[in-house]
Structure formats: C-alpha cells, structure tokens
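What you see is the complex with one protein chain gone and the rest in place.
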Amino acid sequence: MTNLAIGRLRRFSATPGQMAVVLLIAAFLLAFLLVPAATVIYVAFTEKGTSNLTLVNFLDFFRNDLFVRSFWNSVYVSSLSVVWATLFALPLAVITTRFQFRGAMLIQTLGFLPLIMPPFVGAVAMQLLFGRNGSVNLLLDQHLGFKLPFMDGLNGVVFVQSLHYFPFILINVSNSLRQIDSAMEEAAQNLGSSGFRLFRRIIFPLAMPGYLAGASLVFVKVFDDLATPLLLNVKDMLAPQAYLRVTSIGLADPMGYVISTILIAVSIFAMWASVAVMRGREYSTVQRGGGGLARRKMKRGEAILAYGAVTLVLLLVLSPHIGLLLLSFATIWSFSPLPDGYTMANYGRVIGESSIYIKNTLIYASLAGLIDVVLGGAIAYLVLRTKIIGRAWLDWAAMSALAIPGVVLGIGYLRTYYGVTLPDGTPLATLSIMLVLALSVRRLPYALRACYAAMQQISVSLEEAAENLGANKRRTVRRIVLPLMMGGILAGFVTSFSTAAVELSATLMLIQSNSEAPIAYGLYMFMQSPAGRGPGAALGVIAVILVAVCTFASHYVIERSQKAMGARK
Amino acid sequence: MAQTRDGAAVAGARKIEITNVNVHYGELHVLKDINLEIQPGEFFAFLGPSGCGKTTLLRLIAGFNNASSGDVRVGGQDILAMPPWKRDVGMVFQSYALWPHLSVARNVAFGLEERKLPRDEVARRVKAALELVGMGHLADRRPSQLSGGQQQRVAVARTIAIEPKVLLLDEPLSNLDAKMRVQVRRELRDLQQRLNLTTIFVTHDQEEANAICDRIAVFGDGRIQQVGRPMDLYERPASLFVANFLGTANILDGELVTVDGKRLFKVTDTISVPVPDGVTISPGTRLVFRPQHASLEDAGGQGVRLPGRVSNIEFLGASVRYGVMVGTSEVLIDVPFQSGASVRTVGADVNVLLPSDCMLWLAE
Amino acid sequence: MAQTRDGAAVAGARKIEITNVNVHYGELHVLKDINLEIQPGEFFAFLGPSGCGKTTLLRLIAGFNNASSGDVRVGGQDILAMPPWKRDVGMVFQSYALWPHLSVARNVAFGLEERKLPRDEVARRVKAALELVGMGHLADRRPSQLSGGQQQRVAVARTIAIEPKVLLLDEPLSNLDAKMRVQVRRELRDLQQRLNLTTIFVTHDQEEANAICDRIAVFGDGRIQQVGRPMDLYERPASLFVANFLGTANILDGELVTVDGKRLFKVTDTISVPVPDGVTISPGTRLVFRPQHASLEDAGGQGVRLPGRVSNIEFLGASVRYGVMVGTSEVLIDVPFQSGASVRTVGADVNVLLPSDCMLWLAE
Partner (left out) sequence: QGGTVTVVTSFSKDVTDPFKAAFEAANPGYALEVQNKNTNAGVQYLTETKANNQTDLFWASAPDAFHTLKANQLLASFVPSVEGLPEKVGSYDVNDPDGFFFGFAASGYGIMWNERYIKANELAAPAEWSDLKHPQYYDHVVMAAPSRSGTTHLTVETILQGEGWDAGWGTLKSVGGNFQQVMDRSFGVPDAVNSGQAGIGIVIDFFAFSAQASGFPVGFSYPSVTTVVPANIAIVANAPNHDGAEVFVNFLLSEPGQEVLLEPTIRRLPINPATYAKAPEGFPNPYEDARFQAMINFNGDLSSARSAVVDVLFDQLITFQLDNLKAATRAVHAAEAALVGKDNAEAGALIAEAHALIAAMPFDHEQAVSPEITDAFTGGENKTSRQSELEQAWATFAAENYAAAKAKAEAALALLS
C-alpha cells in the first residue's frame, strides 16, 4: 500500500531543477504576458462606467448579430486558410526535404518570405497586383473583359492569409520531415506503397507533429489577425472588431475586451485540440540505431512536375514581394498594370536612415527570437518529458499571446511598468528591453510550437541512454536533446525572429525615440504619406532581404547538421 | 563444467537485491512479485521467452520504469528514488539507442566526458572500448553508416567504457555472428572479472548463458520460474516450463497404471515406462528427457526402450537430430555426427534407448 | 541430413541472378564482384561476419541501394531500374522499421491495403500472419508498447502477410528465444514451401542456416567466399576463412618436414602429424579439425594422437567443451555430456585423438 503510494509519488515528482524552471517560466509569463494583458482585459468583466464585476458583456456578445456573424466569419476564414496554406506548403516541404532537389535551400528560404511581409507595404503591393484594379485584373479586363475578385470579401481574406501564413506549415512540416528515419519510407515502399499513397499513409502521419504545429498556428494566427482583414476592409471578423473597438477614442466600452477574451479562449481551444489529436500517439522514429535520412533521387518526369509545382507556388506566394520590389523602384504606380517609370530615388531616400533601423531590428528581433526558443524549448520539454503539475498551463498561457492584440499588450506594459522607475527616474517601460520582451512574448507561440513538434520526434530512449551513462537531466538536454532538435529550434527561431522583425502594433506603443526604433516603425512613418510609399517599399525590400539572409543562413545550418546526421548514399 | 565464481564479495562489487517487485504498464501487470538476489561480482543471466519482462526489470534497475510496489537495492542502497544518472548502472539497450548526431567515438566518449575525465584518459578508454568490440577502425563513422552488428557493438562499447559498477546487458550480442559473439562475450567476461562488476546479461542463446554466466534466472509470464547454476537448471529443472525452455526436451504424456504391483507410466497402449521408486506421479506429470541423452542404437545398455519410426532428420552441424514417432508423439534424438558415418533414413524403424537416470518426472 | 529441395522451378517462383555487382558507400567499396544465382523457390542463406555487406546486398535487391556496376535479375527481369514498390520483393528490415503511429495490426495490414485487397481478406491475412508469429493477442498495441522480440515478430509478420514472390529476411529471428525461433523458422520454411517463395535469409545462427536452408553463401570482406549446401560447407570448406567461420574449428599451424621419406606436418618440436598422400601443403596451409570430431579418450581407434593438458572447461548444455593446450595453441574438443559422467578437471593431462578422415588441410 505505502509502496504503491511511493510509486505514484515518484512518478509525479520532479527534480528541483525542473521545479525551478517551471517557476521561472511561470514568473516570466505572469510578469510580461498575463499581468499586463489582464490590466487591460479585465474591463471585459466589468459593467461599463463602474468597476462592478459582471458577465453580462459576454451575454451581449452572443446577442449581437454583428459579433456572432463576425465569429463565424472568423471561423470560416481560419479553417479555409488552413486548407489553402496546407495546399501551398506541403508540396514545397516534401519536395525540398525528401528528394534530392537542387535549390532546396533557396526554395525553403523563398517559401519563408511571405511571413516577413512588413505591415502596410504588403497590403499595398498585394492590392496593386490582385486588387480589383490591380495589375492582374486590369490585364484581365483589358484582354478578356472580366475581373476576378481575389481580394474581395471573406474569400479575399482567405486568399491573402493563406499566402501569408503558409510558411508556418512549411517550416514546421519541413523540419518534421527531416526527422523521419528513411527506413520508415523504405519499409512502406517495400510493401508496395509509393507516391501519394506513401505520403498519405506514412510520411504525412509521421510528420503530423510538425503539421499540427503549423496548422494550428495558421488557424490561430488567422483567427487573431486583425491587420489583413482591415487592410482588405473586411470588418465583420472578430479580431478587427476587437481592434476597432479597443482603438477608437471615446469607445472605452468593454466589448473590445470581451472579444479579445473570446479570441483568447478560441485560440487556447484550438491549441488544446491540436494537442489532443496527438495524444497517445508516437512519432519518434529512431529505432535500433536509425537508418539515416535518405533523400530520394527524382526521375525526369517527377523532376519536371516538381519544378513546375514549386515554381507555381513560389510565384504565387512571392507575388506580394514582387509587387513590393516593383513598388520600391516605381516612380508612380496608379491604375496601371505596371509602374509608369522606374527610379532608384526611393532607395536613396531611405538608405541613410535605414542603418539605424536595421541595427535595432537585428538586435531586438534576435534577442526576442533567442528568448523565444529558450522559453519554447523549455516549455516543450516540461510538457512532453515531465509530469510536473501545471505544465500544460504554461503551454496554454504562452499560446494565449497569439490572441492578445499588440496594442493591448503595449498598453498593458505601459500600465504595469511605466510607474516603475529606475533609480534615475527612467520608467522601466521606456527601456528598449521592454520592447524586446513584448516582442518575445508575442512571438513565443511560434517558437513553442516548433520546439514542441521537434521534441515529439525524438525517441525517449536516446535520452535514457544518456542518463544511463551518467548525464543528469540538464546535461542530457544540452548534449542530446538540443542537438537533436536543432532543426526545430532553428525553425522556431527563424519564425520568431522574422515575424518579430516586422511587428508593429506593440512597437508603436512602446517605442520611445527614433534612435531606438526598428524597421517596422520606420516603415510605418513612411507609409503615412503619398510621397512615402516608394521609400516605404524600399525600406520594406531592405527588411525582407535582411530577414531573408538570416533565414537562408539558418537553413544552411539546418541542412549541414542534417548532412552530419548521416544520410545514406 | 562451466567455471563458476565462488561469489565472494570483492571490495567495490555491488549486490543487487530485488524484493517483491511488481511493475505495471497501465493495466498490464508485467512483473509479478519478483524476488532476486544477485551477488556482488556475479555474472548473472536472465533467460525467458520473448515478452516475459526481462527488459522491464533491467529498465527498472537502471531507473527508467517505476515499480508499483517493491524495493530494489544496489550495494545496500535503495535506488528506486535515485535518478538514473546517479545509479552508476550501465545498460546496453536492446534498441542500442545510439545518438545519430554523434560519431561512434563521440558516442562512446559521452559517458566518460560526463564523468569529467581528462581528455587523454577519455581518448584512451574510448579506443580501448572500441578495440574490445573490434570497432576501433570505424571510430569516425556516424551510427547510420554502420551495419546492424556494428551498431550493436558500439552500444556495448559505449556502456563498458564507463566501467559502471553494475552492468546490464540487454541482448547485447544478438546481431553478431557466432565468432564475434564468442569473442565479445569472452571480453565481457574478462572485463567483468577484472573490474569485478555485477553483471546482468539478457540473452536468448542458452549456450551463451551456460557458457559464461554464474547463475541464471528463468523468467516466464512475468515471474521468475527458477534460479540456479546453468547445469543445475539443465539437469534439474523445477518445472516443465523450465525444462522445455532450457534446451530441447522431449515430453511424453501418460498415466500411471499399476501392473503386477509395479508402477508403470503408460504412454500408449503398447508403450509403458516403469516408474522408479520414490517418484510421485500426480495427474499432469510428464516424462521428460533430453534429445542427446537418448540414443537410437538398439545396442545393449541399461534403460528403457521405446519403439518408433524415424520421421524427420535435421543436420545440426556437430550432430544429427532425428525426429522419431513414438506412439503419436514425435521425440527428438541427437546423435553425434561423424563424417562418413551412416545416417538413418526417414521411415526406418528404430528403438529409442532411454537411460533411466536421464528421465525427469515433471509437472507444469 | 537436412532435407534439401531438389530445386526444380515451380510455376511462379522467381530466380534471382546477381552478376558482377559492386556497391560503394562513397569511397567505401562494400560489395565486390558479387556473382550469385539463387534458384526459384530456393531457401537461401547469407552468412558472414558483422559488417561484411549482407544487408547491403539485400537492400540492393529490394531497391534501396545503388550498384555502381553489375546486374540484378529477378525472374529474368532486370530490376535495378525498377522502383522498390514495383519489385514485389518483401524485406524484413534488420532494424524492424515499424511505423510508430500505427498499431500492430495496422502495420501488418499496410502492405495488404496497398494491394487493395478487400477488407475482410486483409483482416483475415493480418490475423493469420500475426498468429503465425504468435502475436495475435497484441494486435492493438503500438510498436512502442512491445518488447524487442515482439517488435521483431511484427516486422516478420508485416512482410510475410503480403506473400511476396521474393522474401528477404535480414536477421529476422535474432531477438527471439530459442523456442520461438525454432517455431517461427519452421513456419517460415512451411510458408516458403507452400507458396514457393524464393527466400534469402540472413542469420548469424549457423545451426539455423543449416537447419532450414537449401544453400548458403558465406560472405567475407565484401566477397562471396563459398556457396554450397550446409553440410558441404561444413565438411568441405574451401578456405580457412569458411572453415573458421562455420562452426568452431581448431587450426594448427606448422610446417612440412620430411622424415624418413614420410611427409610430416610439424606443429611443435615434439608434435607432428603425418600428412596423407595426395594432400599438397604449401606455405600457409594449416591443419584444421572440428571440436566434435576429435575426442579425449586415449582409448583405441585410428588416427593421430596429440598430447596436451586441459586448460579450460565450458559447459555447452548437450556437451562439454574442453580447451586443451597442444604445444602453444589451445584446441577445443567437444565431448558429449552424459549426466553423471565424470568430467576431467583443468590441468589434467590428456591425449587428443584425431581421426585422420576428419583432418582438413586449408590455406587462407
């Protein structure tokens, strides 16, 4: 009897180190996410004009047709975006990771670019190409006499969102695919499976951690994204509704925060569901030594098909960047398929100021990315490898950051930390480290999901072997777990880094001076005037190239470490 | 006879005491009331059919499973509450668990580095361990570039390199060829003797267990069926299960009849075996004998003769195994194979000659 | 003698022809000029030391390695250009390669589903295959919830379920206990006979190879050293390597001297063996004999007597293996073990009796 109890106890106990990590992470999330957000969002639970607690606002939410319609619209758009993003991402991921494919690294990088579309400029460029009077439609109208409503209404949002966020799936699935022992594939081929069936039955299910990580991010991100619908002037979705309410002066009503709360609830539910799908499944494929990670050679026909598919997808997903590039060299581009003329002047105008922005961006984004992979890795480890009570709460708390609008977080930071000052009187909230923390909190979900997926694919026995040879948990993590999940960590870092590099809403609230501003802020300043559009685009191009170079570098590292893992052949 | 150690505790060697251990995987009761005492410095084997819980017990000792009840002490210390890395219990995993991102040498060096040994000491011991398993020349390969047997040898080298006080070997030689297996197990035995390690060896090769182990525990169905020295187990199995599991055994069913005041074990209507005095026959008791203890000649000699017909012939290398139908059961008889010696053919009528001191009377 | 098939091609069975095959892993030349013809419906074994290239050749046949030169034909068709999934060559992977996300039953069903068999047919064959390896009761488990041996059996079941025309078995029984191994290999053999499959079986267990295989190819160092029927290989090894690899062999070095016109093989100054007529002794030729062919009694009998001293005793179950120092080399002698028979002790002086027809004269 007592023995049984001890057995149980042993199972649930954790090492002091793990406890310390849990407490640290909890403290971090509390200090930089939950408390600041709560200082703003608690309004949702009060009666307007008083501070009486009430739930009547939530009742109002469900009684209001606009909100209910917005809710279902958001669900529709998010679900459909996941479908389309999957269709864009899977071919790229499979072709570049499971086959010997020239330019795989380049494609991985290019396929990643949509994520680093800076605010405003991306939408402007998209409108110029696909808008109702964009290049494509003008040409269609001219030659065929009809137009296609790419960017109109909910389906327009789906179109733009799936192009924008499919890299979440691409990068996570790619990483998962890289982890699959080639013996898994060989065994299936040996039993007569090939092509799409092989993919559907073996490869894809084994890459499920990565896919679910990516797909759930897409779903939640699209659900919580306000910028794209607003830029397409779709207002009857949930996130735009929240934003419009929260940011309109004189509308200090609780409904904005009620919507935020609902966004958070839906996000957490979606994350929970994606984890629940995977519960009880095994994905680690390293068995008995491991067969290595072979890449198949493609036959001619396959190669042609593959290159065709890749080119098509890339052309589509990179169209905003193509538009951006054109815009940055354009003199005037108005109601015409192509700009009226080309110039370098836009670059000339930004080149001087951009260096400070670039420097700041690199510092902030890489610090934020670093914090994210550290936290994300730690949370993933706690959730997947320990039985500490409350570990799932860490996961969900971190994920809720996706649903908290940047403005809300920014205001929360000011509210929480402006009053706290350094000895010399500088408010804590004005330090640029606060901006870094805000960025890292906002991008933590990306890194977390990537790390989570990567860890699911590591066979526990590899860790056991290390412990057996005398490595304690910490050393095992450092020497075995970290190297093995390097791909996932890098994937997480790259996503966090690059999206932090172009984040605006919290930045706008927290930035204190031009000299501390990142590139997104610079973009914002340019994009507020007609004359600033060209320079803004030029700055956008610089931002994209900058982040792309960093992305390429990390793909290079992933690729090399994979080679080191020893591919057969 | 196999050389057996006298079991005297040498300084440093650890005793393993397992008391009343039960292990569950969820609902599944995998280990049931295991009690076992392994002497310091002993070379101990676990034998048992596939899936009977051998690995589970090793993993418990190494710290990767939880006991639902019971105690495990190593060197007098309760280790169940200890984390794996403090136990100084080296384990060779059945699945190898080699790290794909590290070269062979770095795999082997891992445990030594964890012990913060000086660099040259690490290099020396990695080299020694790899040489020991014949893998010195492949130190720079990655695990995925090795053959199955080579991977297995790296797994062995990795664990013995750290010279743990207790060594758990989970089928460490299963993928090696006979020559290599003999060589590595000799080295293991030498190492064990030299360093005075308490060693548990899981194997499916009974010859192997007999050849190098001091004692053997036979597992069956999550329980320990019998513990003893190899020859004792072979000669005096405690149950049908053990007799059957350890080497090939012929088992004849029958019933006790008394004819003319003499007790007979009636196998078929025409075949009966006299039961020696002092043997109790209860329902379920069978007559058991080993193939090589019987012979086929009808030449003289004490013992029982069972008439039969050759039904199958298998060449085992050093001997020929005949299947002989005795009544409705086939019994196997091994006859040493001499080059040029005449071999009986299928269908030939023979007598199975059974020396009375080789007959075992066992119940389930 | 083992039953050997007569090798007649039965309708449907496929012949495997391997011609001049070379395989490289990067710089490493792994398979060197392999030539091999495996008859339709033959049960063929690959034997060879760890890392000699057996798996590599199987993978080549299955379509997972590329030959740098040479041809592989299955059923007369050049298959090297064919993708793996079109070859109808079933392979049991040495590493099992079970899919972690599918249950045991779904793992086994996979290949059948790929063949678009009707559902109930799939269910029936999955059940049959699992029963065959004794895993019927664990059909709903996930691979990670199985013991090592159970995983291996699932791997076997998964491949035989599809009843491919050619069956490649890469050490499919290495993690099974002796009883289970015998049982499964019998089933494999039956299946092979029934469906008339051409089968290649990689094993490290020579007894196993002898027991069920029609012919054996012995690999060494990336080449095929000898191909033949089990007994032939054992009795008439073509080289020292084969003799040494197949079963234990005692190898005595010496030189040819002629004394009184009689050719003698001088092992030590005091020990010489007369060389039979017709045997050529070149430098490097050794005297080879099997442990069980010699004996220890000094009782009469034809042959050569070598004086020596017992240096080691090992109990093998059915017999006792004595190590005897003859001159400076240790030779091994197996003596059948009879319960109660007296066992010599280490240090005893004995004579090794060597029948002249058991002596082999082999060079490298």
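Going in written order, the chains are labelled A, B and C, and every chain counts its residues from 1.
Methods note: a residue touches a chain if its C-beta (ideal position, glycine included) is under 8 Å from a C-beta of that chain, and two chains touch if they have at least 3 such contacts.
These numbers come from a predicted model, not from an experiment.
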{"item": "From A:Ile95, A:Ala242 or A:Leu414, residue that would touch the chain that is not displayed", "value": "A:Leu414"}
{"item": "Hidden-chain contact residue, picked from the options A:Thr15, A:Ser79 or A:Asn133", "value": "A:Asn133"}
{"item": "From A:Asn57, A:Thr386 or A:Thr476, residue that would touch the chain that is not displayed", "value": "A:Asn57"}
{"item": "Residue ranges of chain A at the interface with the undisplayed chain", "value": "47-50, 56-57, 60-61, 63-66, 124, 127-128, 131-134, 230, 233, 235-236, 240, 244, 247-251, 253, 255, 331-336, 407, 410-411, 414-415, 418-419, 421, 425, 427, 429-430, 508-509, 511-514, 521, 524-533"}
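Throughout what follows, only the chains that are shown with their structure count from here on.
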{"item": "Separation of chain B from chain C, taking each centre as the mean of its C-alpha atoms, in whole Å", "value": "21"}
{"item": "Multi-chain contact sites of chain C, meaning residues that touch two or more partners", "value": "25, 94-95"}
{"item": "Chain A residues counted as touching two or more neighbouring chains", "value": "287-291, 568"}
{"item": "Complex interface listing, chain B residues touching chain A", "value": "62-64, 66-71, 80-81, 83-86, 88-91, 93, 95-102, 110-111, 114-115, 142-146, 148, 151, 158-159, 162"}
{"item": "Touching residues on chain A, where the partner in the complex is chain C", "value": "181, 183-184, 186-194, 197-198, 201-202, 205-206, 208, 281-285, 287-291, 294, 568-569"}
{"item": "Residues of chain A touching chain B in the complex", "value": "3-4, 6-7, 10-11, 15, 286-293, 459, 461-462, 464-473, 475-476, 479-480, 483-484, 561, 564-568"}
